[in-house]
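One structure coming up, written as structure tokens, with questions to follow.
Certain chains of the assembly are absent from this excerpt, and the rest are unmoved.
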Amino acid sequence: MEFTAQLIADFIKGEIAGDANVTVSSFAKIEEGRPGSLSFLANPKYEKYLYETASSIVIVNKAQKITNSVNATLIKVDDAYMAFASLLELYHSSLPEKTGREEPVSVAASAQLGKDVFLGAFSCIGENACIGDGVKIHPQVYIGENVRIGDRTVLYPGVKVYRGCVIGSDCVLHAGVVIGADGFGFAPQTGADFKKIPQIGNAVIEDRVEIGANTCIDRATMGSTIIRRGVKLDNLIQVGHNVEIGENTVIASQTGISGSTKVGANCMLAGQVGLAGHLTIADGTKIGAQSGLNSSVTEPESTIMGTPAFGYKDWLRSSIIFKQLPNMKRKIDELDKKLNEKTDG
Amino acid sequence: MEFTAQLIADFIKGEIAGDANVTVSSFAKIEEGRPGSLSFLANPKYEKYLYETASSIVIVNKAQKITNSVNATLIKVDDAYMAFASLLELYHSSLPEKTGREEPVSVAASAQLGKDVFLGAFSCIGENACIGDGVKIHPQVYIGENVRIGDRTVLYPGVKVYRGCVIGSDCVLHAGVVIGADGFGFAPQTGADFKKIPQIGNAVIEDRVEIGANTCIDRATMGSTIIRRGVKLDNLIQVGHNVEIGENTVIASQTGISGSTKVGANCMLAGQVGLAGHLTIADGTKIGAQSGLNSSVTEPESTIMGTPAFGYKDWLRSSIIFKQLPNMKRKIDELDKKLNEKTDG
């Protein structure tokens, strides 16, 4: 399908500079653009791509300075990134959607399925599970007994949800996600191996949560592991038993959160971060990649880094000196020698 | 189901303080207790919850000091945590168990299944596989050719066991676990890409091992990767080819162990630890979170931390000074200046 610059400008309420009749049929990053593709420029730092790109149309911010000649047709809007995202969304929503029921599937007689549920081949739905309207259950998904899933949630192939867990509406769970496996609870026994502590709680995922591929969210020992509304989790993340993650917190890949830790709302955790158990992380905390925390963060809106983590800017300063440690040691030895010479002299 | 304090006290051989007829129907953490729930207090540090909790019954240690008025009925035992765990276990064992055989499944004619095996829908059992009595194979599990599995082992949905691997009795493998994928063995070739070294060994999991969701245990190049009796592995752990993990060792989430490393018995590895290949870790070693080891640990019962790891207390001391490095540098510059002034003066 082809779209003219005029049509696109009308949709995103933008102003055209250039040929309004030029057409595009695909999206591309501005630096990878080709004739017939639509791009955007939001960060003024990349202005040069505006003059180099082969894309036919570029959406730009009204505030963007143009200091050179541009081949592409420009569409000027208040927020180029958001306008472009809305076009991606439009395109995405036009993709054919899976509906109906593939065969074979294994659905318990007592399970309740809402309207317009897609049920992919080789999926299992356990006793008394309750699935909302418009839910997409892709192939090879497992939904245990007594699981509840809200409306319009998407479970990609191979997602596993253990018995009794609860998933809200408008969630997206990517392939290989495991919800509700046993928390890691073992008690030492004198003269014997560890005793398993049964994990009889569940995991509760609220609405509008997205969970990346192969991420694991353990069930609680008692009560619930809770992922609050709007949380976004990347791939290969570990969330231990009885953890709670506050609203709209965003966590990057391979981060691990140990049992009973409470992460506040609107936090941002970078990749490969590790949090010890039983901590409390204040709202709005930002934690740099690979940081390790063994104590709570009480001050909201802090930005921290390192293992153990402290203020990000201080960590940067210490890191710079870490590289210079051999020089520093040499300097100290010199001072020592000088001082001894003077003392001896 | 409801249980009286009297009935519970009889079961765990405890003494009642308070109303013996009060009933509970659920478990809760003491700080999350509600009327009708049963809690425990093991750590004297949390004594205050005893006076605040809304739980109807609390199991406490006989040694617990009580300095204030308590609403709940108390049951006093020698070890509150263990008594509570035994009740959790009792409850857990009362949950309905899966039995029989769902359809469809794919079972090779030459496979041998023991008595009372549960076989979930869409599972595969390969040629000559041998499955013990009472094994629970949940849906969508894959068991390759010549795999042997001991009695009463539980394989949760989506577990994959490659051909020729061996799993003991009373093991638990959580969803998404992969046993016996190829070890990462490639040899450089001059003027060409890497040559794959075939991985013809297997992986052997002994009895009473628990393996967390999406954890991977590679097969050996030759011989066996071995996980000894009683080992507990958390989620998303990587165990390389020809690794051996000693009895009752416990390893937290996202830790990685490189090829041919031998971890001793009764070790505790925290989360996100990395061990290089071909190391030997002495029995009883404790390794702090995110530590990285590139050399062996020869002293049993050491506690180490950091990358590269050294004594935990020493690491703590160095970490504190790491934060002060900018101050230290300033101090050295001052000393230098002062000394030069004196020398010049």
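Order of writing sets the chain letters: A and B. Residues in each chain are counted from 1.
Just so it is clear, a contact is a pair of C-beta atoms (placed from the backbone, for glycine too) under 8 Å apart; a residue touches a chain by one contact, two chains touch by 3 or more.
As the structure is a prediction and not an experimental result, all values here were calculated from the model.
This structure file defines a homomeric complex of 3 copies, of which 2 are shown in place.
The definition used in the following text is that only the chains that are shown with their structure count from here on.
Rounded to a multiple of 5, the C-alpha superposition of chain A onto chain B involves a rotation of 120 degrees. Mean C-alpha position of chain A lies 25 Å from that of chain B. On the side of chain B, the complex with chain A involves touching residues 27-29, 32, 81-82, 85, 88-89, 91-92, 102-104, 120-122, 138-140, 156-158, 172, 174-176, 208, 210, 212-214, 229-230, 232, 234-236, 247-248, 250, 252-254, 271-272, 289-290, 319, 322-326, 328-329, 332, 335-336, 339, 342-343. Contact residues of chain A toward chain B in the complex are 104, 106, 122, 124, 140, 142, 144, 158, 160, 162, 176, 178, 181-182, 184, 186-187, 193-198, 200, 214, 216, 218, 221-223, 236, 238, 240, 242, 254, 256, 258, 272, 274, 276, 290, 292, 294, 306-308, 310, 314, 317-318, 321-322, 324, 328, 331-332, 335, 338-339, 342.
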